[in-house]
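As you look at this complex, bear in mind that one protein chain is not there, while each of the others sits in place.
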Amino acid sequence: MPYVNIEVTREGGPNGDGPSVEQKAQLIAGVTDLLKNVLGKSPATTFVVINEVALEDWGIGGLPVEAYRAQAR
Amino acid sequence: MPYVNIEVTREGGPNGDGPSVEQKAQLIAGVTDLLKNVLGKSPATTFVVINEVALEDWGIGGLPVEAYRAQAR
Amino acid sequence: MPYVNIEVTREGGPNGDGPSVEQKAQLIAGVTDLLKNVLGKSPATTFVVINEVALEDWGIGGLPVEAYRAQAR
Amino acid sequence: MPYVNIEVTREGGPNGDGPSVEQKAQLIAGVTDLLKNVLGKSPATTFVVINEVALEDWGIGGLPVEAYRAQAR
Amino acid sequence: MPYVNIEVTREGGPNGDGPSVEQKAQLIAGVTDLLKNVLGKSPATTFVVINEVALEDWGIGGLPVEAYRAQAR
Partner (left out) sequence: MPYVNIEVTREGGPNGDGPSVEQKAQLIAGVTDLLKNVLGKSPATTFVVINEVALEDWGIGGLPVEAYRAQAR
């Protein structure tokens, strides 16, 4: 019965605009295996949902991510 | 005061690319009525938010949905 | 594949401290039927998760719910 | 450690199609300051994620937002 | 229409076991004011939901919070 929601910024990946389909498949497989191995959860009833978030929509340190990183450089 | 979040895959509907505006309106009406009838919640303060998720972003059985379905065929 | 999250305040129900087990079962059945009837979603892969929220943790109109209601009386 | 998720309808803002980048930055700064001032939370480990929701995907009063507003006029 | 979800660890506050009722009221008021001032959102249809998370349920740096902090000392 697990439901796992993974929120990541829309960056990186092969084209710099977010995780690739293959990387998302790796996340889905990895999280499902982890829940099976640690808690014995059945993969058939394990949902994994990935949510890509635009950089302007993610804040840390009181700033949008890109401004936060610029400040840290 | 209810807040209901409905996550569905971006598929189906009249054009095969997700629920239509009419179908979403039916979901909103149906959930609001359900909460009013079962728990007496006021529709005026019942929020329903629908979130369409791309197929590559939804995993089940350790695989992205389309791969999972292909494997099951 | 739907995942539905229902957030309601921890009030009402037969004992005034939140929905009863039976009412929750009605919400689960009602939402699952709605998704089957409107979007043809399979109940076997429809998750419904109910989250009860303490009154002090829910705000509306800039106030905790109970203060908001007292102000409205 | 706070994680704050802000869901708003995709409307308003300078172009009528949702909050501007500057308005989002104000929301991020404002929420982070609030958590620092009220709870002493460190901005460096405070995440704020903004989620814009299409009007057809947000229901209130049992109707999609725009139908609800039309009905209220 | 905003819906804001604030997740914080169950710590701090006057008794060290999480935010007080007053602090939560301050968060509700502050977030609602922020959305009114920045985006013109009506407080009457602004929901703020606070979710306290046990320390063992919050991870950062690959560790539960308390282990992470012990490691950092």
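As written, the chain order gives the labels A, B, C, D and E, with residue 1 at the start of each chain.
The criterion applied here is as follows: a residue touches a chain if its C-beta (ideal position, glycine included) is under 8 Å from a C-beta of that chain, and two chains touch if they have at least 3 such contacts.
Being a predicted model, the structure only gives us computed values, none of them experimental.
Participant: What are the shown chains that the left-out chain touches?
Facilitator: A, C, D, E
Participant: Applying the definition given at the start, please give the residues of chain C touching the unseen chain.
Facilitator: Per the touch rule, chain C residues meeting the hidden chain are 21, 24-25, 27-29, 31-33, 43-44, 46-52.
Participant: In the full complex, which residues of chain A touch the absent chain?
Facilitator: Within chain A, the residues touching the omitted chain are 1-9, 12-13, 19, 23, 26-27, 30-31, 34-35, 38-41, 45, 58, 60, 65.
Participant: What does the interface between chain D and the hidden chain look like in terms of residue numbers?
Facilitator: On the chain D side, contact with the omitted chain comes from 1, 3, 45, 47, 49.
The definition used in the following text is that only the chains that are shown with their structure count from here on.
Participant: Touching chain B and chain C alike: which chains?
Facilitator: Common contact partners of chain B and chain C, which must touch each of the two, are A, E.
Participant: Between chain pairs A-C and B-D, which one is joined by a greater number of C-beta pairs in contact?
Facilitator: Per the contact counts, B-D leads.
Participant: Measuring centre to centre with CA averages, how many angstrom lie between chain C and chain E?
Facilitator: Taking the average C-alpha coordinate of chain C and of chain E, the gap between them is 21 Å.
Participant: For chain D, write out the residues touching at least two other chains, lowest number first.
Facilitator: As it turns out, chain D has residues touching two or more other chains at 7, 27, 31, 58, 60.
Participant: How would one label the connectivity among the chains shown: line, ring, star, complete, or other?
Facilitator: Basically it's none of the tidy shapes, so other.
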